[in-house]
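The other protein chains are all here in position, but one chain of the complex has been omitted.
Now for subunit A:
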């Protein structure tokens, strides 16, 4: 019975093709976005959503990608791995097999082993854990943003110049935060500095007072922070109240970003941090992107996560153009080992670990263009910023 139905559908599809010509027969490119639309990381998830919406409308306004209309479905994961897994399954089984845009690394790690079962693929644009391109890498997961190892390689030269020797780490108690803490400990040790206080807070912590007190008691002169979204805002605000921001040098990853700085306000001034993408990047493609963005979302410039997620969409679109297919299986084969024209310039997605080879930046929060924002002070070229593929990844 199943077979008869399939034959009937095929026959019907054939007739339709003949009747309507090839233009109408193009299958849409169906993209599924399982991301945090509520909860601690809601701000990040909504940035991903804005970038995907922007990219999709831009593509559709230009007549689709090689004639394929772009359709996007979003489902909320609350940044919980368990829920991300269920929502990604739902999206994939509904036919949205090109997945993109989850926030927490745990989400990506939960989704990855099931991609083959769903015949789907996943493009990471925010998830940073090294495991994703390490021992948990799969042929159907790709990363276009900077991994933790890249952020560590970027922070190390900065750390070298700092004279503070006692450091504290304040990180989210998830795969990403643990990664950052481990690589930061390695960097400090190699430079004869040391970590005197290591703190991990559960996702969605409201009260950081005990952690801040611990950091102060340990006599840390510098604090390295791996908190994002609402956690970052809560910590920064309370660190200011307890005088930690004044008594210690503070820097971090995903901590002071375009969006959190807007929420934290004046207290963010002078905090250093990794900048994976900035709308001020001086490439022709980026200038064009920023101009189009400002037109579509008046009064805003693309944030770091918005820029990175847009890169992910560019990679998917160019893979569709190259293969002429919107099937996840075809795309998963086509994406690695190819160079892409992105807002970061022409970059390679290497096939050894499915990681985009891209530069990384370091900067500080200061007044720029009339508003407080992270401003790039140091650039690290792609070949240094994207460390060699991990031997643990076997593709």
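Methods note: a contact is a pair of C-beta atoms (placed from the backbone, for glycine too) under 8 Å apart; a residue touches a chain by one contact, two chains touch by 3 or more; residues count from 1.
The working rule: contacts and distances are computed from a predicted model.
Colleague: Which of "Heterodisulfide reductase subunit C", "Acyl-CoA dehydrogenase family protein", "Amino acid/amide ABC transporter membrane protein 2, HAAT family" or "Phosphonate C-P lyase system protein PhnG" is the UniProt protein name of the chain not shown?
Modeller: Result for the unshown chain: "Amino acid/amide ABC transporter membrane protein 2, HAAT family".
Colleague: Considering the whole complex, which of A:30, A:85, A:143 or A:216 touches the chain not shown?
Modeller: A:85
Colleague: Among A:30, A:143, A:178 or A:230, single out the residue that touches the unshown chain.
Modeller: Missing-chain contact among the listed residues: A:178.
Colleague: In the complete assembly, which of A:47, A:105 or A:304 touches the absent chain?
Modeller: Of all options in A:47, A:105 or A:304, contact with the hidden chain holds for A:105.
Colleague: List every residue of subunit A that touches the chain not included in the displayed model.
Modeller: 2, 37-38, 75-76, 80-83, 85-86, 89-90, 93-94, 104-106, 109-110, 112-114, 117, 173-175, 178, 202-203
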